[in-house]
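For reference, the structure I am asking about is given below.
Heads up, one of the protein chains got dropped from this complex, but the rest are sitting where they should.
A, B and C label the chains in the order they appear, each numbered from 1.
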Amino acid sequence: MSQLTDKYSHHAHILPLKVYLGIGGTLIFMTLVTVAVAQVHLGPFNLLVALAIAVFKAILVGLFFMHLKYDNKLFAVIFVSSLAFLGIFISITLFDTLRRGDIYQEVGMPIKANSNMYDSLRVAPAHGASGHEGATDKATESVTSGDDSSGAKATGHEGTGNDSGGAKDTGHVATGVESPKSGH
Amino acid sequence: MSNNQEHKGAHPPEWFQHHFTDAEQQQESAKLGMWVFLLTEILFFGGLFCAYAIYRAWHPDMFINAHTALDWRMGGLNTIVLIVSSITMAMSIRSFQLNQQKQGVMLLVVTLMCAATFMVIKYFEYSHKFHVGQLPGKFYTFTGIEGTNPHIFFSIYFLMTGLHGIHVLVGMGVIIWLIMRAKKGHFGPAYYTPVEVTGLYWHLVDMVWIFLFPLFYLIG
Amino acid sequence: MDTTATFWLPTPSSTIAGEIDLLFYVIFYLTTFFFLLIVSLATYFTIKYRKTAENENDPMPFVGHSRLLEATWIIIPTAIVMVLFFWGFRGYLRLSIVPAEAMQVKVTGQKWFWSFDYPEGASTVNEMVAPVGRPVRLLMSSKDVIHAFFVPAFRIKKDVLPNRYGVSWFEANQIGVYDLFCAEYCGSKHSQMIGKVRIVSEQDYKVWLESASDLGKGLTPVQYGEKLFQLKACATCHTIDGSSSNGPTFQGIFGHEVKLANGSSVTVDENYIRESILVPSAKVVAGFQPIMPTFQGILKDKEIDALVAYIQSLGGK
Partner (left out) sequence: MSYSPAVDDNGLPSPNYLSSEKGLWSWLSTLDHKRIGILYLIGITIAFFLGGVFALLLRLELFFPGQQLVGPDTYNKLFTLHGAVMVFLFIIPSIPAALGNFVLPLQLGAKDVAFPRLNLASWYIYVAGSLFALYALVTGGVDTGWTFYTPYSTSSNTAVISITTGAFILGFSSIFTGMNFIVTIHKLRAPGMTWDRLPLMVWALYGTALIQVLATPVLAITLALLIMERTLGVGIFDPAMGGDPVLFQHFFWFYSHPAVYIMILPGMGIISELIAAFSKREIVGYKFVAGSSLAIALLGFLVWGHHMFTSGQSELASAIFSFLTFFVAIPSAIKVFNWTATLYKGRISLEVPMLYALGFLFLFAIGGLTGLFLGTLSVDIHLHDTYFIVAHFHYVMMGGTVIALIGGIHYWWPKMFGRMYSQFWGVVGFILVFVGFNVTFFSQFIMGSQGMPRRYWDYLPQFQRIHGISTVGAMILGTGLFIIAIYLIASLRRGTIVGPNPWGASTLEWETTSPPHPHNFENQPVVTGGPYDFNKPRV
């Protein structure tokens, strides 16, 4: 056993306690910093700063707590490549989701912004304040298009063929099967 | 290396598996295996991070409004609790490397306590949200948040923190198992691989939370 | 129809089909060439270098590597596929960008039929009518699951998504009737979700549009209802001869009481029929699945009245 011990002490990088405590202290300090920064309004930079601090903290955890700095470099390659593939996944998907309206605007967004359950749920006082009496009120639908007239279509007895600019209409192309209650 | 052991011959230690040529190969294999597993974990969480990125990009205002329902003090406290548990986990491995078994077990127990604290705080956060109807998906009944489809924010919040919470619970189970083995004196400078790979897992769980905290609690 | 159809592709009948077919055949001959090259080389080598009794124990000859050869079979395919990419991308942009002067038809897919709404007020089910030589912009959405609008003769296809619009277009250059398929799997009657695109002359189109904008003209309510029963695809799921399909038969049900899935029962009267058309899941007849789509926004009041009259005419009390 003693020979094995020799072999291990040769390979195991035992860090001094100071390193662990120092890194731990830094991590806690950076947590406080990120909370403090979040209280200041920086617009889109809030997200960047918060992410930069998180990345910094993650690097510290990886390098020292997970020993990436001392261990086989292969482990670091594995770790970084997992992030690279995650990056590919998220970024290429965003190339789709953010660019759907490139050619035609009406393709870029859902026809009915809010899901059906908000038809019966009282939502945010700002939109159509009063009159949320029954399921027939569709005021919440008009959040994106701003077309209030669609609310009147809820009863469904009007013709549908006479609006050529279909993108404006929010009332009748909604997912009908899932909202059987509307209109009655 | 292997010659070394062959000279010693006779009885390999109990933890040694016959298909490896030497103990170092066994330890390195276990660590590599754990790293590959962590890679799968990152991509597993990655799907949810992707969903987060897309819905935040689609509904930035709703995310800002909805995040006010979360209490950054609780999230921040949990961040610190988890960081402390990571420190003690790393220190525990060091103790086993230095043949200080008692101290190693103590530090594992502290890690476990921190994890439990984390879950208790999570419990209070969750139960408050359950109470006011800030539930995921179609169970969402809260009415105080403006914007498009706020229930999706809570869906993603519960999915991500829930999945993270499950990982904390699994980690707690493994740490309990480690404590039991360590008490029997299974770990020492020659063999502490299970503690080391559990440590890797635990740090990853910490790392995920390091990102979840600003992404949910500190949207500005 | 088969006069200009080839072994591989149906008759090209839209302005864009020619370009796509050309590219199809370029790829076809290219791939055929490479396929024959590989297969004939492999066959030749296999025969020429077969193991025989004589050469069995000869030492293997050393065959060097040819960097030039290896570079060739990396560079040539790369060059070819880049040409294909740009060519295909150009065609794709043509398929995506609608000419400015296009007329618009609104296409709605739902289980399991297509409906078409014209700006002039005409509205059809499972049959689209369009003039030859005029680009038609299709603004498409679905009421339930994903469908796909596929007209092979025009070489167009686009998924029809719920709660989202999709845009496609074609300009037919031949008068005729073309198959319209749903190409995205959508359930039970996916394979019956087949419509027709009828391409007519500009003159015929005008005449059709006028008559189609007022379908009930000169018909009794019962006749009108019968027409609607076919046009609006009620016949997909309901019969009038007493046999059972996806939905209850209409023969002799008017005025009768029917048992509902929830145990209660209801009399089939005008109100019940109207409600069943607009809110099909409200009172489902026992023994049937609640799969009927709502016709809210598709049928006008007058049309519902006509359907009620038609159902009444099929017998009952």
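Note that in this section a residue touches a chain if its C-beta (ideal position, glycine included) is under 8 Å from a C-beta of that chain, and two chains touch if they have at least 3 such contacts.
Note that the structure is predicted; figures quoted are calculated from it, not measured.
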Displayed chains contacted by the hidden chain, counting the whole assembly: A, B, C
Residues in chain C touching the chain absent from view: 5, 7-10, 19-20, 23-24, 27-28, 30-31, 34-35, 38-39, 41-42, 45-46, 49-51, 55-56, 58-61, 63, 65, 69-70, 73-74, 77-78, 81-82, 84-85, 87-96, 144-146, 148, 150, 152-153, 155-159, 161-164, 166, 179, 181-192, 194, 289
Where the missing chain touches chain A, by residue: 74, 82, 85, 88-89, 92-93, 95-100, 102-103, 107, 110, 113-117, 175, 177-179
For chain B, the residues touching the chain missing from this view: 17-21, 25, 28-29, 32-33, 36-37, 39-41, 43-48, 50-51, 54-55, 136-139, 148-149, 151-152, 155-156, 159
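What we mean here is this: only the chains that are shown with their structure count from here on.
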Identifier of the chain whose CA centre is least distant from the whole-structure CA centre: A
Inter-centroid spacing, chain C versus chain A (mean Cα positions, whole Å): 35
Centre-of-Cα separation between chain B and chain A, whole angstrom: 21
Residues on chain A engaged by chain C in the complex (per definition of touch): 103-104, 106-107, 109-112, 153, 156-164, 166-167, 171-178, 180-181, 183-184
Interfacial residue positions of chain A with respect to chain B in the complex: 1, 3-5, 7-9, 11-12, 14-15, 17, 20-21, 23-24, 27-28, 31-32, 34-35, 38, 40-42, 46-47, 50-51, 53-54, 57-58, 61-62, 64-66, 71-72, 74-75, 78-79, 81-83, 85-86, 89-90, 93-94, 97-98, 113-115, 117-118, 121-124, 126-127, 143-144
Footprint of chain A on chain C - complex, ascending: 96-97, 104, 106, 108, 110-111, 117-123, 139, 141, 143-144, 162-167, 275, 278-282, 293-294, 296-298, 300-301
